[in-house]
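First the structure, which I've put down as structure tokens, then a few questions once you've had a look.
Removed from the display is one protein chain of the complex; every other protein chain stays in position.
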Amino acid sequence: MGSIFGKLFQISTFGESHGAGIGVVIDGCPSQLPISAEEIQCELDRRRPGQSALSTPRKEGDRVEILSGVYQGQTTGTPITLLVRNTDHRPQAYDKLRDQFRPSHADFTYIAKYGFRNPEGGGRASARETVGRVAAGAIAKKLLAALCPEIEFSCYVESVAEIAMPPCETFFPQSEIERVPVRCPHAEIAEKMEARIKTARADGDSVGGTIRCKIRGVPAGLGEPVFDRLEADLAKAMLCIPATKGFEIGSGFAGTRLCGSEHNDAFEMREGKIRTATNRSGGVQGGISNGEEINFRIAFKPTPTIAKKQASVDASGTPCEVIGHGRHDPCVLPRAVPVVEAMAALVLADHLLRQRAQRVF
Amino acid sequence: MGSIFGKLFQISTFGESHGAGIGVVIDGCPSQLPISAEEIQCELDRRRPGQSALSTPRKEGDRVEILSGVYQGQTTGTPITLLVRNTDHRPQAYDKLRDQFRPSHADFTYIAKYGFRNPEGGGRASARETVGRVAAGAIAKKLLAALCPEIEFSCYVESVAEIAMPPCETFFPQSEIERVPVRCPHAEIAEKMEARIKTARADGDSVGGTIRCKIRGVPAGLGEPVFDRLEADLAKAMLCIPATKGFEIGSGFAGTRLCGSEHNDAFEMREGKIRTATNRSGGVQGGISNGEEINFRIAFKPTPTIAKKQASVDASGTPCEVIGHGRHDPCVLPRAVPVVEAMAALVLADHLLRQRAQRVF
Amino acid sequence: MGSIFGKLFQISTFGESHGAGIGVVIDGCPSQLPISAEEIQCELDRRRPGQSALSTPRKEGDRVEILSGVYQGQTTGTPITLLVRNTDHRPQAYDKLRDQFRPSHADFTYIAKYGFRNPEGGGRASARETVGRVAAGAIAKKLLAALCPEIEFSCYVESVAEIAMPPCETFFPQSEIERVPVRCPHAEIAEKMEARIKTARADGDSVGGTIRCKIRGVPAGLGEPVFDRLEADLAKAMLCIPATKGFEIGSGFAGTRLCGSEHNDAFEMREGKIRTATNRSGGVQGGISNGEEINFRIAFKPTPTIAKKQASVDASGTPCEVIGHGRHDPCVLPRAVPVVEAMAALVLADHLLRQRAQRVF
Partner (left out) sequence: MGSIFGKLFQISTFGESHGAGIGVVIDGCPSQLPISAEEIQCELDRRRPGQSALSTPRKEGDRVEILSGVYQGQTTGTPITLLVRNTDHRPQAYDKLRDQFRPSHADFTYIAKYGFRNPEGGGRASARETVGRVAAGAIAKKLLAALCPEIEFSCYVESVAEIAMPPCETFFPQSEIERVPVRCPHAEIAEKMEARIKTARADGDSVGGTIRCKIRGVPAGLGEPVFDRLEADLAKAMLCIPATKGFEIGSGFAGTRLCGSEHNDAFEMREGKIRTATNRSGGVQGGISNGEEINFRIAFKPTPTIAKKQASVDASGTPCEVIGHGRHDPCVLPRAVPVVEAMAALVLADHLLRQRAQRVF
């Protein structure tokens, strides 16, 4: 239960880190949308490990295969299935961890929930599960591009550990963000982040950070009061990405220190359109997009897998020492950028279809 | 669309601020749970305005009526409907606002979405909609108390504008929190908060703040990877409360500055149980509760309704001046505490039933 | 659980026969649809008992109140709540039945399911629950009329016990059907049906029958392969009406005796449109409407409540004699006609919105 996301553009992800494969079924994508395996592959490649010295040396081939729902380069309106076979499979690497509970991993809670778990590579709890999301997100992005060509994403690493970009209102184009492996558009800060990540790796440790996501061109009117507000669905979408611990939109936590008179976004006419003079709302008012830039931030904890020795217990409750093996990223932030984009695209695609269904008069 | 929440313990709220009434239908509450209108009323009274000098003088009678689903003091297993009639209805108070877009309110976005809106008291966008949630939450709490008697809530105002409680690990009992109208358990800070709110009122302005929610006694195993993670469902539940702008669980945004070795929660045996030595995870690992205290924090922006003059435009795009009339809280935080509890209880009740359905072997 | 119906045009019914009231919340009705309490009342009056000598003398006032979601005569896009207060409440009439299991009623199964039941008037199992459906159906019909003005219903009683209309292809207008209380458009047969129902009443017995429902003007393209096929959703909609035992569409059970070459509906051009020469498909092919007349039939068993003595057991398993009190219809068919229409309208409205959401290119 719990592996289905969305109401109209509905995805169902499946697969474990070291099983036969990983993938997604998309039910509810409109027909006649042009899509190719290459376009999906592009997004997967952005998520793929081994892209730089910053990430795990594990070579995930991650070649996507379209199993259904696309005919002669167009969606048919029926379920689209995308499968990525697991190729780099070394279960024995996890033998030692079979009974140990790695601190701040899902080992213990999976046992508590299911009474049983697949320990290989974290099984379903592995961040590799996000492959399905990124693949589905690639199609959601195509749909958005077709229906609202003005939608544009600017999603980047804003901080790594204590190293943070200064606050800024620039809408960085994706090309600028993708220039460096750390996916931070501020050249100087990016360099420091890379150094910080390398230090963490050298220390056998890990670091966390924050990702900023800005989306412009979203039409006003998306989001469903009262429970399926746009910010609520975005919050859920972000907090279900592994390792996330926080979400804020617009002024967020900092805005709680302002007065209403300082915080309110005054309406004004700009180029013949009703706009807000400021954007502390982050593009959403009353749960509905207002046409301004959507702007939110997500907190990622430091990856729990580290090479250092850690005290823990095993399934029988006996104290033990855990040492991370496997091949893991000291910092997931750069590779999480396409995952954040994918989840945001899925939320927007779903709400766009919902709004089409109900705005009939 | 969007007014249904939950998968098994499913609620459907309805009603506007100034219509006939406001309420909720609960579908999926197990049968034979004892419940009385008085118990529900108790929770509603905690949310009710006019409880102190801190909140709006509007006198909402808010008497709940059980329309269905309860027979001889017990739930029947069929839909439970709770209705609160609107009594203090003065639509004319809103006449002036009919065509004006109040800054940072939902006036503009409701028009963008629905092409039309009920302007009286904000209609469906009014915080009064949360009456239905609190009423349903009262039943969810009863269900939790019956199934997991050890579950306990400690939910309080942690900051108002710049006035914040120092970080602390105490689990304040509800009685201590409810002692003062501002619902902050730190006596000295509470006094400052009250003063700050009164200043805001005197200024015709408003203030925001944060609410902390701790829940202990939650059994390990609740939450559904990968999308319906417990923290993801909590994030959605909180971000769909009006005026919220952020959510963090456990170490949250601050935790992003730690290394993995500092952040990980080591497992240890305590009183014969597997426990974590620290709780930076906030009670959730891999999307599933681990039996530790669930601990999260929510950001509320300052209420957008203020008495000060504000620049805006009307529906035709003509510039205008908006002056808040109506009777509004300068700070919603104290009254939002029972709403936060209600939403958390709804999420937990739903996940408890889900876990019962699937943990069969 | 189980009291929510529909995916986009979603209804949630509530209420028991003898509780405070009965009603429905509709979430997902588009905004700006004109609707009045009177229009809803018209449909409820068609379902109301006491309309003729054929039905129960119970006088249900059944005045509908719109609690939410409509402002100045138009839907607002937010949940619409319709409430009908129960007025003719005599719980003592059911005292004797409190522990007895009436044959073929839901008394026994409600205990088996919920461990507990509200015995007054059948509680939630009463056919009075359909009030909420008819009220919601009135709004679904208005939506259909606004979006597809050519949609028209012809729904009537085709047989009562052994008295049946001869097979016919006429599309009877509603006015012709409503002329007689038995709601059969064949004057001669209608008379016999009325006589048969009166005999059943005189005997303290009851009769069943079939209802035919034809709908024309439904655009091609509604219905979602593979599970939410139009006929599958219609079948569910009909089989969840109390006392129904069967559903067939188009050629139905009789068609199973034909060869493919006899059964297939040849395509042809008619008035410039692709049409089928015959309509054994009943307006649906591959789960999707084909623009032809939708045509289905529903079997209703004889009402289980009869005045005759019946052998049964009570909750303790002790044999007892059950004698029907209360005031019941000897034949529910005539009053079930508006319920069938309502359920069909709900299915069509839902699928119409679904199709709008997905047919975007």
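Each chain gets a letter, A, B and C, in the order it is written, and its residues are counted from 1.
By our rule, contacts are C-beta pairs under 8 Å (C-beta built on N, C-alpha and C of every residue); 3 or more make two chains touch, one makes a residue touch a chain.
From a predicted model like this one, the values you see are computed outputs, not experimental measurements.
J.: Among the options C:Cys42, C:Cys168, C:Ala195 or C:Cys240, which residue touches the chain absent from this view?
T.: Reading the full complex, the residue touching the unseen chain is C:Cys240.
J.: Based on the whole complex, identify which of C:Asp27, C:Glu43, C:Glu129 or C:Glu341 touches the chain you can't see.
T.: Missing-chain contact among the listed residues: C:Glu129.
J.: Can you tell me which of C:Asp27, C:Asp265 or C:Glu341 touches the chain that was removed from the display?
T.: Per the contact definition at the top, the residue touching the missing chain is C:Asp265.
J.: When the complex is taken as a whole, what residues of chain B touch the one chain not shown?
T.: 7-8, 28, 30-33, 77-78, 146-147, 225, 353-354, 356-361
J.: Residue by residue, what part of chain A touches the chain that was omitted?
T.: 1-4, 8, 10, 12-16, 19-23, 25, 27-28, 31-32, 65-69, 71, 74, 76-81, 83, 113-118, 120, 123-124
J.: Could you please point out the chain C residues that touch the chain left off the display?
T.: Where chain C meets the chain not shown: residues 1-5, 13, 101, 103-106, 108-110, 112-115, 124-125, 129, 159, 161-162, 200, 203, 205-210, 220-229, 231-240, 242, 244-253, 255-269, 272, 274, 276, 280-282, 284-291, 299-306, 308, 310-313, 317, 319, 354-355, 357-359, 361.
As a working rule, only the chains that are shown with their structure count from here on.
J.: Quick check: how many Å separate the C-alpha centres of chain A and chain C?
T.: Comparing mean C-alpha positions, chain C is 46 Å from chain A.
J.: Rounded to a whole Å, what is the gap between the Cα centroids of chain B and chain C?
T.: The separation of the two C-alpha centroids amounts to 39 Å.
J.: Name the residues of chain A that each touch 2 or more other chains.
T.: Within chain A, residues 225, 354, 357-359, 361 contact more than one other chain.
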